[in-house]
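I'd like to ask you about the structure that follows.
What you see is the complex with one protein chain gone and the rest in place.
Let's turn to subunit A:
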Amino acid sequence: MSTDPWETLRAATRARVGLGRAGDGLSTPENLRLAAAHAQARDAVHAPLDADAVVAALGERAGPVVHSRVADRTEYLQRPDLGRRLADDHGLERGDHDLAVVIADGLSARAVHDHAVAVVDALLPRLEGWSVAPVVVAQQARVALGDDIAAALGARMVLVLIGERPGMSSPDSLGAYLTFDPRPGRLDSERNCVSNIRPPDGLTYDGAAEVLAALMTESFRLGLSGVGLKDTGTALPPVAG
């Protein structure tokens, strides 16, 4: 066991304890480490989604690329209401599906680039017998944009895979939001969320897919999602959008 008590502290948590000081303030290395972590998070928020790359990775499962009514990132950050509404020229064709899957940039395109298609890969084989609409890629999107998309597609459930608000130590965290009978006006309390999908530090793809498949099956059985669908182990983050 270390005899340096500060080392003991640092080993006990990934919180930033035992930092080096310069006088009362933080030392140069500590300041630079904090600046670097913030920079990663900032870049994750502002990096544009490479929709073509996501579509290419989806291959034959890919559906249309759609856009919310937000014009740019600055507006996206200030107008969550517009990020929840589908632009008129969406090109979605109405069908009859059990499930619509939406890959949405949210607050971290990096999370989408790194993890979203892998979650789709892990999840779809677990949904034997489900009719799944082609996967929609959505830009400048909030979670509730999935309601508009699912309504346009004629889907009885929507799963939105979306980049979560980056933390200082987690610029690439993907969230998965499940909504039964999606339609405009659904409340956050009517959704279930599996968050912090980002191997190796967070949830693995198989782990997330396992939880999601179980939730989705139960959601169909009960005919609801949200607070009435328990054992998610995860609460909705407060700033889910």
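Please note the rule applied: contacts are C-beta pairs under 8 Å (C-beta built on N, C-alpha and C of every residue); 3 or more make two chains touch, one makes a residue touch a chain; residues count from 1.
As a convention for this text, contacts and distances are computed from a predicted model.
For the chain that does not appear here, its UniProt entry gives the protein name "Ethanolamine ammonia-lyase large subunit", which is one of "Beta-ketoacyl-[acyl-carrier-protein] synthase family protein", "ABC transporter substrate-binding protein", "Reductase" or "Ethanolamine ammonia-lyase large subunit". Within the whole complex, the absent chain has one touching residue among A:166, A:182 or A:226, and that is A:166. In the full complex, the hidden chain is touched by subunit A at residues 5-6, 8-10, 12-19, 21, 23-26, 30, 34-35, 37-38, 41-42, 44-45, 77-81, 107, 165-170, 239.
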